[in-house]
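For this depiction, one protein chain was excluded, whereas all remaining protein chains were kept in their positions.
For reference, chains read A and B in written order, and residue numbers begin at 1 within each chain.
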Amino acid sequence: MNNEKPSYLREILETQEIELNMGPQHPATHGVYRAILTLDGERIVGLNSVIGYLHRGIEKWAEYRTYKQATPIFDRLDYLSAVINCHGYVGAVEKLLGVEVPKKAEYIRVICDELQRIASHLIWLGTHALDIGAMSVLFYAVREREPVVDLLEAQLGQRLLYNAYPIGGVRLDFPKGWVEVCRKFLKVLKGKIDDYEELLTGNRIWRQRTIGVGYISKEDAIAWGLSGPTLRASNVYFDVRKSIPYSAYADFDFEIPLGQNGDVYDRYLCRVKEMRQSVRIIEQALDGMPEGELKAKVSPIIRPPVGEAYFTIEGSKGQLGFYIISDGKEKPYRVHIKSPSFINLQGLDVMSKHQLIADMVALIGSIDIVLGEVDR
Amino acid sequence: MAEEQSAKKGWVATGEPIITNAVQKAIEKFGSKITPYPNPAKEATIKVEKEDLYEILDFLKKEIGFDYLSDIASAHFPQNEKHLSLAYHLFSIEKKDSLRVKVEFNEEESIPSVSSIWPAANWMEREAYDLMGVKFGNHPNLKRILLPDDWEGYPLRKEYPLGGPQEEEIRSNRYGVPSLLPDDLETANKILEEEKNE
Partner (left out) sequence: MITYLYDLVKTPFVLALIKIVILLAVAFTVIAYITLVERRLLGFFQSRLGPNRVGPWGLIQPIADGVKLFIKEDTVPIHSNSLLFRIAPIFTFFPSLVGFGVLTFALPWVTPSSKMHLFALADVDLGILLILSLSSLGIFGLMLGGYASGSKYPYFGGLRACSQMLSYEIPLTLSMITVVMMANSFRLSDIVTAQQKYRLYFFIPLIISFVVYLICMIAETNRTPFDLPEGESEIIGFHTEYSGMRFGFYYVGEYTNVVFLSMLAPALFLGGYDIPFVNDIALWQVHPQLISILGFCSYAIKSVLFAYFYIWVRATFPRYRYDQLLKVGWLVLLPISLVNLFIVAGIKLFLLK
């Protein structure tokens, strides 16, 4: 993938590099992210990312609230997949407390997580296709996302930022008729994902835009700490659901799609296949739902033992980790969030070497960053 | 009991230290430089000194195979003897093994940067520098990352107020809304001085 300028041109022509600012307000950067590109003609030779426009001090704020009071703020990290953030934080506190969540609650959590993952991937698909130019896919993806958000609203009470789980389990069981609606929706969704694949996967223009763009090798991807589909597209088998199993994922039978070349096309394929696998997981969970309690017994004022815990889950963007240090009091002493988008964005430096500006847009879309998570 | 302990000795974790294969191998190589650290959540943790940090992390990556750096987390313990601490969370993709390496130090000391071992540490260390003021040596680009470049202070430290530079204004303003001043600079300054003199 050597796209450097040929040597004879370097000797004859004296060129100058220019700096182009893909400013904080740009329709394709998915939020307030500023990239200062150093260009040689149309090729990118340097990238300087400026982030922090959305820094809200979530980690500091969490130290001033009790464990239960702090739960809602972690939805605002990756605001497009809020259920998964909540699961991460709640899981970390439960790990520190040593609380065992009942099986039924774990299954409900898995179903809500996977539904949220589908919703997040649909938004990714829509905006990624819109950036590359296929504008209709955005509308179809958002249309598909409506039933998912409706299902989650029926169960959790909110459409975007749910404050989904209490510490110890879930609050409520599924409402009456929810399971049938969910099954019907999953059947429809499988057909729609086939439609999107037909529109995009074999499309010659799409393939030309995405194959070979933003290549990152297997060793580089692991060394730079990437995670999620960005890593799996480079043929690295690392999914937190299989490698560090948490919740009830060990009971389900699902595959982890891997890509062969680490380019934008493979990341696209990985995410689309992940959507199908999520459908599979939800169906298995609905079929095998056990009976039992919804919530473990946790004292009203939570005082974990003095110590620390690090709990990672597979978020829709990558490996999301919560590191909680407790000093025995009712407020966490320190909460640190390992955010996948922050670290994947670091890899943009490597991926965008010698690419064209037009590829930059495809690249940022394929890494799937959410600025709330990057900046915390 | 736990509160008394933490009041006297500072923050000390409870629980039992877990010794995995990786920890065993590291102890065999480095001996007393590595101390297993207790953890109530049953995670393998070791504590090292700042001087041996680079060597031990290098060994962990190359010999034992922790090729994935998951996170670098900083923490501030003003009640402890050594005020700052860093926790490196390592993971091995093939063996599915995880390990936490902790190091404790004071504010003036500088930690060797591990971005030559794992390039992923680049932004993680910048964030630790930005928010906690941990100084790293040999870092390719140690600048503030989330806060503006000319920010003063390190927000995640315990003595830094939650409201930042506007702490008093936020806490004193009863309705939570900053009062609007007129656009004209002279009248605005006059109003501010009057309020200060009141």
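Here are a few things to note about the model shown:
What we mean here is this: a contact is a pair of C-beta atoms (placed from the backbone, for glycine too) under 8 Å apart; a residue touches a chain by one contact, two chains touch by 3 or more.
Source: prediction; values computed, not measured.
Every shown chain touched by the omitted chain in the complete complex is listed here: A.
Contact with the chain that does not appear here is found for just one residue of A:105, A:132, A:309 or A:370, A:132.
Only one residue from A:145, A:209 or A:376 touches the chain missing from this view: A:209.
Contact with the chain that does not appear here is found for just one residue of A:42, A:100, A:150 or A:194, A:42. Touch with the chain omitted from the figure is made, among A:36, A:149 or A:199, by A:199.
Seen from subunit A, the chain kept out of the figure touches residues 18, 20, 27-28, 42, 129-136, 138-140, 143, 199-200, 203, 205-206, 208-209, 356-359, 361.
Keep this in mind: only the chains that are shown with their structure count from here on.
If each chain is reduced to the centroid of its CA atoms, subunit A and subunit B end up 24 Å from each other. Across the complex, subunit A is touched by residues 2-3, 5-6, 11-15, 38-41, 43, 45, 67-71, 73-76, 87, 89, 91, 93, 96, 98, 100, 118-124, 127, 131, 145-148, 155-156, 160, 162, 164 of subunit B.
Here subunit A touches subunit B in the complex through residues 51-52, 55, 57, 59-61, 64, 95-96, 98, 222-226, 236-238, 243-244, 304-310, 312, 319, 321, 323, 325, 327-329, 333-334, 336, 338, 342-343, 345-346, 375-376, going by the rule given at the top.
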